[in-house]
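Here the complex is missing a single protein chain, while all its other protein chains stay put.
Order of writing sets the labels: A, B and C. Residues in every chain begin at 1.
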């Protein structure tokens, strides 16, 4: 940590900062500038908030030099984290595509969509049973019934399933049904929830908050990792900016930045990041070209009748065409799409064994 | 709702939009523009998501005309909501000041601070027992013990107490100790939590999310109001923008905008909105001049040793001076600071009965 | 400047940074951290771009400690800059109000408005002769004819006049007519224009760019000051954020921050900062309470027929009521509104000599 003193800070103020640094078991090193001093605090600083020095008299501000996260950092874990899901790995050379509807609306809707995306080339199935909705008057999801339908879809198609949880009680239920727990953008800093998913041994897909910095995303992953769960996937899904032409602004820069700072796999969700199905393909291709380790794409068997997120959902036909394009881009950057899952009940699922 | 068709949308596409509108019990009215049509959907639209029309073929976008919130809206509740807390009211002519430390750190720290701010002119006491911290390695609060200390401070000073809750389990505990439940910025869209506080009959102080729009803040309050709890206070606390000279950017515009859209009381927290105690006074005065119904100010008996938020905390002395300034500004805009609470144990608390 | 090395930077990379620092006449001071070094560069750094060190091998980033501006800084000019305009001063205890229409639309419109705002309590007249318009198809202003009408209004009312310039050629014309040259938000980093107004001896009102940081605003003022023109007024006019309920977001924090960093007078324009006349009063009062040295307010004699900015313009009646409120707030914070100008032709201007 570097403590920047105000111009004209007194000798005594500098001494007090040095004392405060040393009181925390760090060593202090002063650089006398032209009318302004800087004091370096050297030692194990990542668990010390900058506030406790910034508050002292004569201090202008305090800058952290080393990262405030550790378990998520590439410095302490140089090689990529690669971990298996059913039938494929994430974080390595293979790029899996997770697809499915925003919400589980009914058994028919989900199973139809699951079959169609499996056919089109998806590796895993997403679907929401508990839905965070801006309006209390909107459809809020099927709850545990929805999770059971997700599990049925896994049986049918062989694809692992991903569903969002919003509270500790939902975590307890969801771990019985799903392969990956999703923490949504609105809950990226719901710390009790992060602790709860950190205590499970189910992989976690952690979405970036709509206005979370990259560092805050990594700190949120640190909560999960510190709880003992090492299988965390980060997911860029667009940030809020002044631009209103799209629902959010895809922060494509975040992909190389996260890959450089952290060993965790990085996914991108082009559906939320753009909000319009017309733009999903361009941004999905861009993500793969930029180095993303996977994609999360909304696909609905009948978007025109979706209860939520219809405008950003692809039809299975458009999704199938996109998978072909993604395969070409993946190869152009020296990678490949993940192999398709083998359905548990292969003879049954497509009805013509 | 207005459905804007793409230039060149076909007659059949227009017909299908009309059918979808009518299928939801609304009536459809078409305006044929120059090469582009607009279809008005008239009726009870606030519970219908725009998505379900935006997804149709040939639709460019869908704009909501009437507000998506109802209980929070001034249209349906024209007069200001005014409700009592211990010894004063909020939402009317009186302006209460809620002050106290970021965290309850110890019994001595809290009781000292409580006495000092009561003396300086505060009307209520804030303090955190459960702390949302960006880092899993930072101080996380004293939990229920902290709440008990808050309750003790109320006994001593007569001031009602405000504390943050972050999970449903914490709500169940906190209602036994505190007078106002605070929902923090990070949880403004934690919908299970909003439902939980909506089911209590304890007043709620709802802080605006760091990147929440004014409409989203009102929709979040709608969750609480729809749960049956009418006593909601809104609190602007700074939004995230590109400017880094201050911790957040105070959206002072939000005060007149919220007062115009909603009947709920509107507070401002200049401590988080600026992040530096030097700027707290200017922004607190601005809030009162702009029409805020109350203030939430961080004060610590010894900021230099605070475990969190020291740099944005006022000392009791600086706070006392600020209260005097706020009194003058309140009178200049035709209002007045709320009367000081009468301590339950008046003879005891200041040590000289 | 502090050069932060990457974790694991080599000894040789550190040496090369030291050599580069010394080659620029600065001295280098190394602090060896835990796995990461920091090198302080001490000396006259304000004219050295951080880029030239950031580019070196092994460097993570470079942080400036001292401010990159000098003439605008309070460090080098501790007392407030106070300078006279016709009949009042700016930057001291007096708070002038500059009012008038967005555009000079006609002689009658401007003279009517000028008389009305003078009567209502304005100290100076604003009006645009050259208009920056987003659309090439919108009204672009009357040009030099508009400036001549402004000068006529000054004769009539005694109020100094303020008008925007957008190019070097316009500066050459405008100095013959106006008392204050305005550089608009879109041109805050039009460096040839800043140099041109810096070469005049006419006071300059410099508006903050819609997404300019506070530091960039001060650097822009540095261009003018470095040109030899010391009479610069800074003007906050709202920044662009994600919030769409108002045209811009007033950065009220900028007022105490600018007053603390710089000696230059700081104004606020609540009309552009909100975009709706209903909110102008609240934000104008807030600005005075926060310590602004002046206000810039759009007033039109007939907003319903204004060629531009009608929705954010006050009528003269509403403006007069606001001036009364501002007087009360100014006194509550220990200041006062500037005294009204004496018209040059006092007998004539109100038509009843």
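Here, a contact is a pair of C-beta atoms (placed from the backbone, for glycine too) under 8 Å apart; a residue touches a chain by one contact, two chains touch by 3 or more.
Please read these numbers as outputs of a predicted model, since none were measured by experiment.
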Out of A:151, A:173, A:290 or A:304, the sole contact with the unshown chain comes from A:290
In the full complex, chain B touches the hidden chain through residues 2, 4, 7, 29, 31-36, 38, 40, 42-45, 63, 65-66, 75, 211, 240-242, 244
Interface residues of chain C toward the undisplayed chain are 46-47, 49, 51-52, 54-57, 68-69, 132-138, 166-170, 186-187, 189-193, 210-211, 216, 219, 222-223, 226, 240, 303-304, 306-311, 313
Where chain A meets the chain that is not shown, the residues are 211, 213-215, 239, 241-246, 249-257, 260, 273-274, 278-279, 281-283, 285-291, 325, 328-329, 331-333
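Everything that follows uses one rule, which is that only the chains that are shown with their structure count from here on.
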Most remote chain w.r.t. Chain B, using mean C-alpha positions, is C
So, in whole Å, the Cα centroid of chain B is separated from that of chain C by 32
Rounded to the nearest Å, the gap between Cα centres of chain A and chain C is 41
Averaging C-alpha coordinates per chain, one finds the centres of chain A and chain B separated by a number of Å equal to 28
Within chain B, the set of residues that touch 2 or more other chains is 211
